[in-house]
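Omission of a single protein chain aside, the complex is shown with its protein chains in their original locations.
Coming up: chain A.
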Amino acid sequence: MGSGSTASLLAAVACVVLAVFPPVASGDAATLESVPDLVKAMYINVESFPCVRLLNHSGQVDPGHDKVIAPIVRFGNRNDQLVQPSAVLLPLNQMTDFFLRVSNDPELYHKIAGVLVEANGIDNMLEFSPDRKFPQQAFAPYSNLSHHWNPTGSGIMWNKYDFPVFLLSEESTQTLQNLADKNEKSANGYLANVAEFDLVMQTTKAGTHDSESCLREQSCLPLGGQSVWTSLPPISNSSTKHQKPIIMVTASQDSASFFRDRSLGADSPISGLIALLTAVDALSHLHDISNLKKQLVFAVFNGEAWGYLGSRKFLQELDQGADSVNGISSLLIDQVLEIGSIGKAISQGYPLFYAHAAGNSSISMKMVDALQSASESLGSDNVKVKPAASSNPGVPPSSLMSFLGKNSSTPGLVLEDFDSQFSNRFYHSTLDGPANINSSSIAAAAALIARSLYILASADLPIDLITLNTIKVNVSLVEELIGCLLKCDPGLSCGIVKSFISPSNSCPSHYVGVFQDLPAGTQFPSYADDISRFIWNFLADRTSSLAGNSSSCTGQCHDEGEICVGAEVEGGGRCVVSTTRYVPAYSTRLKFEDNVWHVLPVNSSDPFSAADPVWTESFWNTIGLRVYAVQATSYDWLVLLIGIIITAASYFAVIVGRSYISKIIKRD
């Protein structure tokens, strides 16, 4: 039988010659030039951002599923009911209503195969927050938990959904809308455009439904990352005997959202991070900083959105006297000043900040006073600070809660752009982007912080007003950092980031990620994400005192107390004297032993131990979303039947024709 081999031979050269004749049936022939092109046209891969499965110690939130295939339908009317399992295409502004309804409507819930959230239509959205009305209320150091810090919060992020949810990009929204329209138009029922969600979550496969079991089965990893702290000026080892009291200045670097890769968190909390970096930059220009009475320590915590992982781990490391916090101790912490959400402080033409002081101790009152004198010193810039309303139940959700949980008398203060309710209407949502904040608000906060830190660190010394007035923030640095940390263009490939690290991804995301490192050897972690590494290098660079020899380095420096800044950059970094360290940020209830993570029982001495959700993220192989048209099964069988009939009929005809012709020829 020669035809088989011929066929394969022909197929082999098919691609070469296919270009000659346009695929006869296609109208847009010029665009399809090969079979792979055809496959691409059939299966449209959709750019989208998934919501991935996270587990805590009592169960999971967010979906986790095998391959799901379902027809795409629009869900316009809020009273609609679905006929069959469907992939629902949903405008973002209906997301809250839809998910709230789904949670209360089991009939609808079971008809949903997946949800595709459109990216457009956000211009007229005034508020959207999938987080709770009191985010992370379990960690509040006070009992009044009914206060609504986040009045727009719907809490849909924390419910459990058994279907995949994808956020579409603007381009793919258009594609999906066209397909949904087609599905609405074609009422014949045998053809439908479907979405295929490919999202195999290992925890679903392994049947592990909480953090403890999935960590044991190694189908997930704990959420976490690296926090960074630095001291200004550097702490030299010789001075450990007579250390100064510490003023901690903190900010957080991670946000959360329904869709993990779309967690920018521009106002909450990245505005605070940018203000902290800018304030460090401003203070680094002072010459007499080492003569001040108090030591400034700046810390940027990671994983704060998922149970204050960074701050709580930092405090635990302090207690244990770990290497990562060598040089400071919890007893020395005199004051804690947290920079919260400060990107939206401009209300009536001038920036107005609120100081949320913890407790009523005299020291925290002094901190408010320092902020107010700093605001006065700024004079014509007209930066105002007000103490927060006394009717507030306590400090708003912030890392300060961890410090207060450890020691409720810790004098602390959180600087925010709101009084008793978030001014950020998009808290922990994908819409908390660069458009949600105001760079002059951040610059004002940075100036305020820098000057009040100088006042606070001077303590009872008379304040040198001339020096105080020389403290000025670099406004262009604020703008640059907004571009680097909150936009995709230039994103992390901006100049200042590139001068310190080689980023793995240019589009920034402030989702905490999973803790990929071994907990040991934390001073030089083998894995830290782009943002942490940038913060570490930036802080090390700005807090460094002038090093004697700026020798080139690619890793560690020889001299003790020196670290290598910009080691990843081409041409190597340089050794500087600075006390800048990474501190791991993961749940304090986790312990790494025998190559497996263990969940520790609740520690009775730590009041937050029971509140800790121990978040883990499931392993997954591929996450993908593609759409294509499918035919009804009956149609497929019909085609097969027709094919068989044609073959059989032709065979019959051949037999009959052959015998007939041979008869005729014989007769001749």
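As a convention for this text, contacts are C-beta pairs under 8 Å (C-beta built on N, C-alpha and C of every residue); 3 or more make two chains touch, one makes a residue touch a chain; residues count from 1.
The criterion applied here is as follows: contacts and distances are computed from a predicted model.
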Checklist entry - Any idea which of "Proteasome subunit beta", "Ras-related protein Rab-2A", "ELM2 domain-containing protein" or "Gamma-secretase subunit APH1-like" UniProt assigns to the chain that's been left out? => result "Gamma-secretase subunit APH1-like"
Checklist entry - With respect to the chain omitted from the figure, which of A:380, A:595 or A:633 is a touching residue? => result A:633
Checklist outcome for this item: Touching the unshown chain, chain A contributes residues 1-3, 6-7, 10-11, 13-14, 16-30, 33, 35, 38-39, 41-43, 69, 191, 196, 628-631, 633, 635-644, 646-647, 650-651, 653-655, 658, 661-662, 664-665
